[in-house]
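For this view, one protein chain was removed and the others were kept in their places.
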Amino acid sequence: MSSVQVFTYRPSASEFAWTFGGAAPVARVAPGTVLEVFTEDCFAGRVRGVDDLVSRVVEFPYVNPQTGPFYIDGAEPGDTLAVHFVSIEPARDWGASTTVPLFGALTSTHTTATLQDPLPEVVWIYQFDKANRLCRFESRFGDYTVDLPMDPMHGTVGVAPANLEARSSLVPDAHGGNMDTPEMRAGVTCYLGVNVPGALFSLGDGHARQGEGETCGVAVECAMNTVVIVDVVKGRPCPWPRLESDTHIMSTGSARPLEDAFRIAQVDLIQWLQADYGLAMLDAYQLVSQGVEAPLANVVDPNYTALAKMRKEWLPRTPAMDDTHARLRAIAAAYR
Amino acid sequence: MSSVQVFTYRPSASEFAWTFGGAAPVARVAPGTVLEVFTEDCFAGRVRGVDDLVSRVVEFPYVNPQTGPFYIDGAEPGDTLAVHFVSIEPARDWGASTTVPLFGALTSTHTTATLQDPLPEVVWIYQFDKANRLCRFESRFGDYTVDLPMDPMHGTVGVAPANLEARSSLVPDAHGGNMDTPEMRAGVTCYLGVNVPGALFSLGDGHARQGEGETCGVAVECAMNTVVIVDVVKGRPCPWPRLESDTHIMSTGSARPLEDAFRIAQVDLIQWLQADYGLAMLDAYQLVSQGVEAPLANVVDPNYTALAKMRKEWLPRTPAMDDTHARLRAIAAAYR
Amino acid sequence: MSSVQVFTYRPSASEFAWTFGGAAPVARVAPGTVLEVFTEDCFAGRVRGVDDLVSRVVEFPYVNPQTGPFYIDGAEPGDTLAVHFVSIEPARDWGASTTVPLFGALTSTHTTATLQDPLPEVVWIYQFDKANRLCRFESRFGDYTVDLPMDPMHGTVGVAPANLEARSSLVPDAHGGNMDTPEMRAGVTCYLGVNVPGALFSLGDGHARQGEGETCGVAVECAMNTVVIVDVVKGRPCPWPRLESDTHIMSTGSARPLEDAFRIAQVDLIQWLQADYGLAMLDAYQLVSQGVEAPLANVVDPNYTALAKMRKEWLPRTPAMDDTHARLRAIAAAYR
Partner (left out) sequence: MSSVQVFTYRPSASEFAWTFGGAAPVARVAPGTVLEVFTEDCFAGRVRGVDDLVSRVVEFPYVNPQTGPFYIDGAEPGDTLAVHFVSIEPARDWGASTTVPLFGALTSTHTTATLQDPLPEVVWIYQFDKANRLCRFESRFGDYTVDLPMDPMHGTVGVAPANLEARSSLVPDAHGGNMDTPEMRAGVTCYLGVNVPGALFSLGDGHARQGEGETCGVAVECAMNTVVIVDVVKGRPCPWPRLESDTHIMSTGSARPLEDAFRIAQVDLIQWLQADYGLAMLDAYQLVSQGVEAPLANVVDPNYTALAKMRKEWLPRTPAMDDTHARLRAIAAAYR
C-alpha cells in the first residue's frame, strides 16, 4: 500500500462550494490520489425532522453543498478527468426526503409555469439499517412501512464548466454537476472533460437510494463518507460525462426537453463506439438500437439527464478510454 | 384442459388491419379465450434482404400490419381489457432492421424538421439461433459480429381509441398501439381501457429484441406466433395502458415531449397505488420517487412512450386490478 | 354574377361531423363553388350563460362540431384544396369563453400530468356590438370591463387525414383541423393537401377574436355565418396547411413540443420559397431568418400550432400556388 497516495478532507460548514466554476480550490492533488471525503446532504444538513420544511430551514442559494473543488495536477483543457468511486457510505443513520414547492416532475414549476397552487410541503425521514443495507419508508398519511435496499450514490459530481461560466450545484450539464443518476455508485468510474487547468473537481448530494427520474425531485438524501480515486487521461477529450463499470459503458446527456438528453447520450455512445471500438457510425447506430439500456437519471433539475448504457460483452474486446477503469480498479484494490 | 377455449387465427395478406379503430372485427371471442395468432412483421414481410430498402419495397400507408381486431364479448366502455401473453415465438429464423429516411431518434424527421440531408438507408438481417435464443448482429461496414439474446416482444398492442378516432398502427396513445416497449413479453398481462363495445383488440409488430428507446426507430423485426389470453375486468376503467408481471406493476404514458410521457406514466402509477394499494397521494409520490424504475419504450414514434415500473414486493400485499394477472396465469397453466 | 355557383348549407343539430375522416360527405360541390354555411360554436351551442360549465353541459366527445364534410369534385390525393374565406360573421350577438378543467396552457393537463388540483371552472359571456365590431370583456371577479375589437376567424378548418386515420375535430395536424390561428380570417386563402378522393373538407369553431396561443384554451367562441370559395390546385401537393393573404404567405406546423411546430412551419416556408420563388435553400433560410414573423396559433391543443409568415413584397414577383389566391379573390368579387 505504500504506493497509494491518500488525501483526507472533511470540510467545515463554511468550506463548501455552491457552484461548479467560480470557487477557489480547497486542495491540490496528484493524479492517482485516493480522496477520502465527507459530503454534506443537499439540505446543508438542515432538514433533520418532519417539521423541517425546506422553505423554512434552507437559506437559498446555499443548497446542495459541494466538497471541493480539488485542483488535479496536470489536468488541462482537452484532457479527461477520471473519478473512480471506491466506496460511498452514509455518514449518519438516517436520511431525509421532502416535497419542495414548485419543484419536482409532477407539479408545475418556475419554468413549467401554471396558475395552480403548489403541492403541500411534506418531509419523510428514513431510518437506515446499515447492517442489512436497508432504508425504511414510513408513510406520513397512513401506517404503511417498507424497507427498501440502500444503493448509495452521488447525485452531484463535476468539474468547472467551459465558456467562463459558473453554474449552480443544482444544474447538470456537459461539466457533470447535478446529474442525479443512480448509476454513480461504488465500483464505477466517471469521466469528465476538463475545461480549465486543474479541472476543479467537486462532489456532493449523496443519496442512500433514488428512483429513476427522481420523480419528486428529492431522493433519500444523506451525508456521505466517500472514497474516490482521481486520475487524468491526457490528450483525450470527453464531450459529455461518461461512466464505466465492470460490465457496462455509459454516456450521459443533460438537456431539455427530455428527448434531447436522450439524443445527446445516444449520439455520444455511438461516437464512443466509433472512437474506441472501431465500429462504423451506422453499424454503431444499429447495434445500439438493439442493445442499449436507457435509464433516466433525473426529470426534475434545470436540465434533465438520461443515460445510454451498453453491455461490454456485446462490444469488441477493446479497452475503453485508455483502459483507465482497470487501472483505477487496481489502485482501489491496493488501497483496501 | 377441457375448460380452456382456444381460437386460432392466421390472417391472409389481405386480412390485416392498419389502424386501431375504423377496421371491422375479424372474429368475436369470449372473455377467457386463448388466442393463437400469427403476426406479420412491421414491413408487411417485404424486407427480406439487405437490398430491400423500406422506401422501395414498402407501400405506405400499408405498414405495421395488425392481426385483428377481435371483438371481445361483453367488453363495454368503462371496462378494462386484459391481455395475458402466454408465449411469443419468432415465426421465421431471421429478422430485419433498417434505417428509414427521416425516421428515428438521431435524425431530423418530418416533425423535428431540419434542412439537412437524411441519413443513408441501410438494412441489417439478423439470423436467429432459436435453440440458444440468440440473434446475430452482423455489421454492414466492417466485420464485427455478435450474438445478442433474443427477448421476443410485441411493439404494437391496442384497442379502438376513444373520441370516434381511427389511429394509424404506427401511433401509440391512451388506446395502446405502437408503444414499442420491451416489457411486452411473455408472462406479462397488459391492461387496456375499453372505449367501444367489444374493445376491438389487435396486435402486431413483433421484435426478436429491442433496445430501450428503439433508437433508430426499427427493432429486430420479425413475424411471430403468439398466444394470448383475453379477459375483461368489468366496471374498472384504465386511463392508460398498464402492464403486470409476476414481480412488477407498470404504467405507461405516450406523448411528446418525452417528459410528458414520463409524467403520465408516473401519475398513473401513483393513482394506481392510491386506488388498489390504499396509499395516500403524497405517500405514493414519495415511495415512487425512491422505488420506481422508468424504462423508456420508444423515442421515435408519433408519441414517445415511457414506463413507470414498481416492484410488487415493496407494495402492500393487495392484488391489483381485481387479481386478473393471477387468474390469467392459471388459465395459461391449464392451457400448456 | 351568373357564373358564380353558390351552395348554401345550414346543418341541423344531428348533421355535424366530430372528426376529420370517418364522416360521410353531406354534399358534393364543384371547384369554384361559393359555400354559404352556418357553423355552431365549439360547445355545440350548450354554453349560454355563466352557469353553463363545460363539464356539466357538454357531452364528450360531442364537442367542436364541424360543418361538412364537403366532397369536392375532382380533388385527388396529390392535389391541393384551396379554401378562400370571403366573410366570417358571428351568427349571434354574444360569444362565450371558459376555463375547462385540465385544459389550457397554464394548467397541468391530461398529458402534462401533475398531482395538483385543477383550476376552477368559470364562464365569461361576451356581448357583441356588431356595428362597431366590438366584443365586451366583463370580469367575473371584479368590475373591470373593456371593449376588444372583433376579428372573426375559424379555429378549425381541414380535410380528411392521410394514413386511413380519423382524427377528432379537437386535433390540428398536417390535415389542418383545430389549428386555432387568428390568421384564418376573411380575405385569406387556406391551402390543404388532399389525402382522399373529394378531399372531404369541413370547418367550424368560430372565434369572434382570440389571443395568440389561445392561452386558456378557449377563445371568444361563437356560431358563424361564413362564406368560402373552394377550389382545387391539380397535381400540386401541399405537405402542411398554408395560408395566403393579399400581403403575406404563411406556412403552418402542428406538433409537440412547440419548437417542432415552429420548425415544420419554417422548413415548409423555405421549401415554398424554393419551389415557387426560385430561391436556393440556404438563401431562403437566410432571408426567412431576417424577414419572418412567427405568430403562435395555439399552445393548448393535442398538437401546438405555429405559423411562419412572410411579406410578399420582400419576395420575387412570382404568383404562389399557381396564382390561386388571385383567382379566388376574383370569384369573391363577382359574388359580392
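Letters A, B and C mark the chains in the order given here, with residues in each chain numbered from 1 onward.
Note that in this section a contact is a pair of C-beta atoms (placed from the backbone, for glycine too) under 8 Å apart; a residue touches a chain by one contact, two chains touch by 3 or more.
This is a predicted model, so every value here is computed, not measured.
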- Which displayed chains the unshown chain touches: A, B, C
- Contacting the left-out chain in the complete assembly, out of A:I249, A:V267, A:L296 or A:A320: A:V267
- Of the residues listed, B:P69, B:P182, B:P241 or B:P257, which one is in contact with the missing chain? B:P257
- Looking at C:D52, C:D73 or C:E212, which makes contact with the chain not pictured? C:E212
- Among listed residues A:T114, A:S202, A:Q290 or A:T324, the absent chain is touched only by A:T114
- Message: In the complete complex, the non-displayed chain touches which residues of chain B?
- Response: 106-108, 112-119, 257
- Residue numbers in chain C that touch the chain omitted from display: 97, 99, 105-106, 119-120, 122, 124, 137, 139-142, 144, 146, 148, 209-220, 256-259, 262-263, 266-267, 270, 278-280, 282-283, 285-296, 299, 304, 306, 314-316
- Please identify, in ascending order, the residues of chain A that touch the omitted chain? 18-19, 21-22, 60-61, 110-115, 162-168, 170, 253, 255-257, 260, 263-264, 266-268, 270, 281-282, 285
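Assume only the chains that are shown with their structure count from here on.
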- Task: Return the chain label for which the distance between chain Cα mean and whole-protein Cα mean is smallest.
- Result: B
- Note on the structure: Note to self: most contacts are between A-B
- Note on the structure: Taking each chain's centre as the mean of its CA atoms, chain A sits from chain C at a distance in Å of 48
- If you average the CA atoms of chain B and of chain C, how far apart do the two points sit, in angstrom? 35
- Between chain B and chain A, distance of the C-alpha-averaged centres to the nearest whole Å: 33
- Can you tell me which residues of chain B touch two or more of the remaining chains? 256-257, 263, 266-267, 270, 282, 285
